[in-house]
Structures are given as C-alpha cells and as structure tokens.
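The complex is shown incomplete by one protein chain, all other protein chains being positioned as in the whole.
Letters A, B and C mark the chains in the order given here, with residues in each chain numbered from 1 onward.
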Amino acid sequence: MNLYEYQGKALFKKYGVPVPQGYVVFKPEEIMDFYGERVIKAQVLTGGRGKSGGVKFASNVEEARKLAKEILSMEIKGHKVHAILVEEKLKIEKEYYLSILIDRSTRKPLIMASPEGGVEIESVPDEKIYKFVVNPEIGVQPFVGRALAKKMGFTGDLAKQFTNILMNLYKLFREYDAELVEINPLVLTEGKEVKTEMYPPMSGMTLSTKAPGKLIAADSKVVIDTDSLYRHKDLEENAEEKTPLELEATKAGYAFVELDGNVGVIANGAGLTMATLDTLLLYGLKPRNFLDLGGTDSVDITKNAFTYVLKANPDAILVNIFGGVTKCDTVAQGIIAAKEAFNINMPIVVRLSGVHEEEGRKMLEENGIHAFADMRHAIEKLKEIMEGSQ
Amino acid sequence: MNLYEYQGKALFKKYGVPVPQGYVVFKPEEIMDFYGERVIKAQVLTGGRGKSGGVKFASNVEEARKLAKEILSMEIKGHKVHAILVEEKLKIEKEYYLSILIDRSTRKPLIMASPEGGVEIESVPDEKIYKFVVNPEIGVQPFVGRALAKKMGFTGDLAKQFTNILMNLYKLFREYDAELVEINPLVLTEGKEVKTEMYPPMSGMTLSTKAPGKLIAADSKVVIDTDSLYRHKDLEENAEEKTPLELEATKAGYAFVELDGNVGVIANGAGLTMATLDTLLLYGLKPRNFLDLGGTDSVDITKNAFTYVLKANPDAILVNIFGGVTKCDTVAQGIIAAKEAFNINMPIVVRLSGVHEEEGRKMLEENGIHAFADMRHAIEKLKEIMEGSQ
Amino acid sequence: MSVIVDENTKIIVQGITGHQGSFHSGEMIKFGAKVVAGVTPGKGGMKVHDVPVYDTVEETLVHEPDATMITVPAPFVKDAAFEAMYNGIRVVYILTEKVPLHDALDIVTYARSHGHVVIGPNGPGITVPGKTKMGIMPNHIFKKGTVAVASRSGTLTYEIVNALTLNGYGQSTVIGLGGDRITGLNFVDILELFEKDEDTEAIVLVGEIGGTAEEEAAEYIKKYVSKPVVAYIAGRSAPPGKRMGHAGAIITRGKGTAESKIKAFNEAGVPVAEFPWEIPQVLKKVYK
Partner (left out) sequence: MSVIVDENTKIIVQGITGHQGSFHSGEMIKFGAKVVAGVTPGKGGMKVHDVPVYDTVEETLVHEPDATMITVPAPFVKDAAFEAMYNGIRVVYILTEKVPLHDALDIVTYARSHGHVVIGPNGPGITVPGKTKMGIMPNHIFKKGTVAVASRSGTLTYEIVNALTLNGYGQSTVIGLGGDRITGLNFVDILELFEKDEDTEAIVLVGEIGGTAEEEAAEYIKKYVSKPVVAYIAGRSAPPGKRMGHAGAIITRGKGTAESKIKAFNEAGVPVAEFPWEIPQVLKKVYK
C-alpha cells in the first residue's frame, strides 16, 4: 500500500527523520495565516506532480488558498488530488537520493543512495547509485552510514546526520513492514553564515564561516506490505490505489484486478488465472478482469464471484477451474446458482477438471452452460461464440 | 548493578509485566490512607528479608506508618533499609518462579521456570526447574512461552498470561542490558467466583464457576550490567553495593575491593592482582584490598592509587607490577611521589619487572623502598618484615 | 536419490487440526508420505488420521522429524517456523499465503545462515512421485518419471504436470517455490539441486511476472545446467503496478515483465511455451 507524502512524512517524523515543517489540509480554508513563503503540494499517489502543476509556491495565505483550491480540483495522471500539504520553503543547497527496499534476488533489504537526487532514480546512471545490501541479522549499524556517507561525499557533521537518517529510516522500514521507503530528494539546506568575533575582543573584526546545512526529507514515498496491515492499525488502507470495484471484490476475499477487455474471467490460482488471461489475448480475445477464486470449493464462494464480474459488464464469461482436490460438482452448483440468481443471459464457457468433474460438466450442460475438460477447448469455444455474435 | 525491588518493578510495569499496585516511600509519613490491607516491604539489596522481619502487613495507615518506621531503622544482613514499598496484599493461590540470565557456558540467555516459587531457586530440585536456552537470533517468540507454560502446568488463559510475561520480561532483559531478571515468587492470585444465570432466565438458578486468577510479579530482582549504564541514563547507580571507599576508588578509575586483612595491595591486571592476594594468603599474610592499577604507566595514576590503599589503614603495602610494556621508572617515580606526598612510614615492598626495571628498582631502593624483580622474593621480604615487626 | 525430501523423510504438520492441515495430511498419507506427528497448541492428545497431535514441536521430537508443513494462519507463521527451526527441523515448508514480507525475510534469513531449507511461503509444496509428498498438490495427476518441475504457482503447476503425465512424461520432483516476493528457494537454488539429481533428466520451469528470478535462472542455466530446460511464463497480459493474485506477481518500475523473462530464457537456449498445454510438445523438441 502506497502512503501519501504527508502520511510517509508523519512516519519519518515519528522515527526522527527530519522533515520540513508543515501540515496537511483537505480544504483550502484550513490553510493558516503565515509569514514568508510556503509550498503547496498536491497529495497524489503518483510521481511527476511537479511537472503537472501540482506543486506551487505562495507568499501569503490568500494566494495559498487560491492555489490549493486549484490543485484540489486537479487530476494528475488520472489521480484525483486527495489533500494538500502546506510546508515551509527550504533553501536548497543540493539534492540527494536515499531509499531502502526489499531486494527479491538477494532476499535482503537493499539501501540505495545517490548524490543525484530530485530526479527519478531510474534516470540516474548506475555508477552514481551506491548500493548496500543489509544483512538483517546485523541491521544498519553506524558503520553502514559511514561507508555510504563517504561515497556520498558527506564528512563531519553531515556524515553523522546522514548516518542518523539512515539508521532511523531502516528502523521505520523494519518496524512498519515497508516494501519501500524513499526520500527523493533528500535535501541539504543552505548553511548559515556564522560570524565569530576575532581577538582582541571589541576590535570589531569578525571571522565569517559557514555552518553546514541540515539534511531534510523534502519528499517521502513509503510502500507498506499489505499483508502486514493487521499489525499497523494506525494506518488506514488508502482507497485510491484500487478501483471501487477492485476494492469491493478484494474486501469480499477475491484477488481481483480490472482490465479493459470484454471477457469476464473466473479461475482458481493466481498462476492459472494469469495464464488464462494470457491465453485469451493470444487468441485475440480481451479479458475484462482477473479474478482468482482461491482454493475453496464452496457453492457460495463460486456464486458470489460472479457478482463482481457482472458489475464489470463483460460480454461473456470464462470460468477456468483446474480442480485438483476441488470438488467440481460443487463448483458447477455455484455457477448454476449464479446464472439463476443473477439472471445471466450472456454466454458462459466453463473449463472444469478435478474430482467429480464429469458430474459437474453434465450438470452445467443441462443448464445450458458450455463445459469442457481442458482449457484449450474451452477457450476455442468461447472464441467461436464471440466471433459468431459479432 | 542490583536494582531495588521497587526499581525492578517500575521496569516490569514499563514493559507490561503485571506487578501489585503500590508505591515507594522514604519516610513513614509518606504512606497514604487506605482501606483493606497493605504489605510493608523493606527495600534492601539482599535476600531473606522476610525472615528478618522486613515484610509486615498493616490494616490501617497508623499501623502501616508504625511498621514502616520500625523497618526503616532496621539493618538486614548488614544492609541498611533504603526505602519502603507499600503494596496491595494479594490473595495467593500458588507461587511460581521465573528468571532470565546470561548463561556463561552456552553464551546465551537462559530462562529458568519452576512451579515451586517463593523459595530460593538453589533449594529447588533440578527436575522441578524447567530451562530454555534462548537463541538470541530468534529471541523469545510465543512458542517459547507455550513450551514452558505446558511444563509449568498452565493452560488456556494462564498459558497466554505466562507467555506475555515471558516475552515482555525478555524484552526488558535485552533492552536494559540485564544480567539477571528474576520474579520470585510469580504469584497466581485466587480466581473469582463467576455466577452465570441459567436457562430459563429469571428461574433463579445460577451456575457458579471460577474464573482463572492473574499471574503477578510479587517480587523483583533485576541486575543490570554495569558496563552498559552509559546507555541507561534513567537508572542511577545504587550506592549500597559498594563500600564508601570502594565507590570512591572506582570513581577514580581503579578496580578496588575492600578485604579484611592488613596488607595494602597495588598490582596491575586483574588476574595478577588476584594471584597476588592468593599468594599473600598462602604465605599467611592477609590482604586489606584488591586494587588493579590497569595498564597505564603514568606517575599520577600510580601515586593516586596509594590514596585509597592508605584510607584502608593497612600495616604495610605490597606493589606488584609485571610491567610488560609499562615503563618501570615511571611507576617507581609514582611510588616515590606517593611516599613523599602522603608521608608514608609503613613498610612498602615493590616487585617491579618490565621496561627500565633495573633503573626503577634502583630509584626505589635509593628512597628506602624494598624492590625486587620477582613476585616470590618480594612477598618473602614482606613476610619477613611483618613477622619481624610483631 | 531425491531432491530435498524422499521416502524416508519424517514429516510433521503444524496446524494439523485445521481444515487444510487435516485434509492434506490425509492426502499426503495416501500418497505414501511419512506423516509422523501433528502440532496444534491446546489440542495435544488428539489424533488426526491416526497421527498423534502434540501441543508443541518439542514434544514431536520423539518421532525424529526431518520436515514440517506449516498450515497455520499468516500472523502465526513466523512463530511456527522458528519453533520448527529452533527444534532442529531441517526442511520447513510453508503453505500459508499472505505471510508478512518482513516475517518471510526473517525466516528465510535465519534458515539460510543455519542450514535449513524453506519451501514457500504461499506454495503448493513438493512432490516426489512414488516416494513422498509434502503439500497440497492433487495426488492423481502425478506419474513417476524423469522430468523435474519447479514453479512459482499452484494450480498452473497442476495444469502443466497433468499435461506432462497425459503425454507420457513422468516426474522426478515437482516443487512449488511459492508466489510471494521472498521465498526460501528461488529458481537458481532448485536448478542447482535438479542438475545434481540423478533421477532428473529434463527440467520444466514455470515462472511468472515480478522480480528477476527467471532472468537469474537463465544466466545460471547458461553457465551450469547441462540438462534440457523448457519454461512457461504467466502474466504476459498483466498491467504494471497491479498485484496479480500472488504478492510476488507485480511489475514495479518497469522491472519483472514477461517479455524480459521470455527474452532471457530464449537467450539461454530455453524454449518458452506460449500455452500451458504446449509444454509437452516443447519438451519433446529438446528431450526424447
């Protein structure tokens, strides 16, 4: 689950990763009066909002509210703007990149850091990205920070700031079951002039030096492992990532993804469902959805699956069940019950293989539903029907 | 460092290990008015206070204050009573034992649990003590609690209570750098009668069942690793464990232990210092103290060591330095400086071996201090002097 | 010789009194597996299919188990896996799906540095036809033979094994690695075992979108695998950024597409079937 920037920054703050001062608003009038300059940032779960006009600067509250109103009515790459983050404007010296993710191939957390921040990390050349594979049995000890800080060009106090940020970010990553935590850009603010009076005192001579700036997370991208949400009650599931229908089906226990074709699909097992969609495409047919029924062979679960497929308004429905230990007569009952209950008139083609498969197919045929023992013939039949109906 | 019962219980509470309701007082008048019964417990860093009259029951505030006054003036096994813990009186069904310590031979945390609590664990037969060696890479997962709960005879809700206590105690043990956390007794309180109205309602018939009691830590013994105290600023060092002189010497950076003989000892290295004390005893001489100078060869460190030895009022002083890389002339300077500064008239015998050893010994002899190249001759000389002076 | 488990492997089932644990223990016993004990806290003393049930893994050690099948709900998997490993059980198969990613990370990290083998999470297990089965694959589709199958999915594996059997290709070992992002074994690990296995003469890999396990397998095959390998990849039609049922089946930031995997296999000389039912024909081209 992707968190909005303001949610990610709230976690950063909780874990001691410095973020700009600011607050989130859902209505323009919630923006409070201020002096100086503020950044008005669209909260959307997509990148590139800056180029789309989702980030603006305001120097008084009226301007800020006006901009917020505009931004709140925007759609950025198809995403409605969810909220506005109002933040102090940082004086930026340089932008860096820092992230931690789970690397599937080493099966370990991977830190990526780059002195080229503020752009998509995919566009940064490999030799400018410093990687560190974390051994989770060791974790991120200070030495990890020192090793990366050196490569990033941080010395002295900045190296310490960087190490602290990295250790805190790793703690967040582990404790909040993150798939990804990303700071892009990690901003180095301009250092302040420090004037030191020179000896002898009162001589009027001062030495002007520059104190180092602060490293601050100017943006946040945090992705939380959905399977862990039961232990993070403080995080609500963000609705925006799924379509309303996907959300509905998922809540009912089906793995469901909307696609843009016209063949409704119900299959069992993620791999087989994907293979079914692939096969449809290779046959020139377009799937309307991915629906994995899972391993259960209850009449109701099968029947209810049709609810979500029907809501997607397909022109035909393909059911592909490789039963294994699933009882096919039960599945057949579920399909027949759905046809009756939802008064389905569009073509349904079923592939049914497993325990009691012949019985199940017989029941289906008796109810006017095409039934086959193998996937190929089922899909060929579907193609024939759909081409015939054109 | 041993914590007082009330300090240990404060940590228990912080980590979700249930403790009786109560509070600590340092003066009798701090005891607040109450109804029912209270336990008045002496806070001392030694066991067996119950038998010594350090634990009493009171049924009103006047009685409680009177008892507290008595207890606060007691000495238990040589320990002055530091404070009073005032607690609710538990209704006890059964007493258990639970502890976690660092087992030196496996180099791992070791959990010990026994259904025979309330007595010293040393007196419980081995077959009644259930042990579990924790792999710190795994920690204490719920399965550890289940395995021990079963052996302890806990089922259902009590097994869950026990598992929670164990997991929380382990967390405390690790996060507070404990050498030992011990709950003895871990008390099971009496369950409450629960009356359930029977069917049909209003028939007046009730079913009486007993709800299980609660597991509560009725005492606490927590020992914190002294070397880790720098990261537990919330814990003050408890003075009582060391004599005032030991405390003074330790603060000055010397490992120092008071003994009951009359030969002051200064040596370098813990092993050599112990061997020096042992040798004195085998020669019929009694050491007054253990003082490990450490590895430094500064004049001041050597000189200052005499401060603490002299405060112990010995009859003679033995210095045993196997220098290795230590410069013996520097050590000799320190000894001579001490003799002058503190105007030492008692006999000083020095063993000095290492870099510039002959020079060092010569300097000592010139200042009227016996000096030898080996330990044996130094101790024999000391014996001769001390026997001659009798 | 077998891969990971064989006819002598003594198996316990953690969560044996649950719906899945109970049913599949029975099927495993029918297949010939030595299921020696079950574990369900609080249910010690019961029997399931004549198999004794205990409260803790420690108590099952009298049966000297080598492997465990974990069927407990996702929030309890980490505890169950560590209970098994703490008690010295070498092979840990996790059937459960939706195991939190960081729990899988902890389990797999510990296992790999302490010599345990983890199968799954979220996979159908391992079957060695004629010898043993640990998991939920349907018994009737198998036939003893020389083709090893490794897959990231469940039902699709059955589909392909069924096609192999119907076309006369028996199997040496069939293993489901699991559909999650972190699994105990990846294709490279299992290829190493298949290459060494005397009973295996040809290999079928059933991959899917997400991650780079197939690309790494292709590299490994080029260098180290002498036996013929064919493959199928599911998810050609999957849109980016959507989790296609399996937690691991997701295209993120342009990585893990079917095209990339098919290309890698082709470059390694591994033919990739277009349809699941084509696997036997494709296999025929490279293996008798």
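Note that a residue touches a chain if its C-beta (ideal position, glycine included) is under 8 Å from a C-beta of that chain, and two chains touch if they have at least 3 such contacts.
Just so it is clear, the structure is predicted and the values come from calculations on it, not from any experiment.
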List the neighbours, among the chains on screen, of the chain that has been left out. A, B, C
If the hidden chain were put back, which of A:21, A:59 or A:135 would touch it? A:135
In the complete assembly, which of B:164, B:238 or B:279 touches the absent chain? B:279
In terms of residues, what is the contact footprint of the unshown chain on chain B? 102, 104-105, 107-109, 122, 135-137, 174, 177, 179, 225-228, 230-231, 255, 257, 259, 267-275, 277-282, 287, 290, 292, 295, 322-325, 353-354, 374-376
Per the touch rule stated above, chain C touches the missing chain via residues 113-114
Write the list of chain A residues that the hidden chain touches. 135, 137-138, 141-143, 146-147, 150, 155-156
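Everything that follows uses one rule, which is that only the chains that are shown with their structure count from here on.
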May I ask you to sort the chain touch graph into line, ring, star, complete or other? line
Which chains, taken as a pair, are joined by the highest number of C-beta contacts? A-C
Mind checking the centre-to-centre distance between chain B and chain C? Centres are C-alpha means, answer in whole Å. 53
Which residues does chain B have that touch at least 2 chains other than itself? 137
Name the residues of chain C that each touch 2 or more other chains. 110
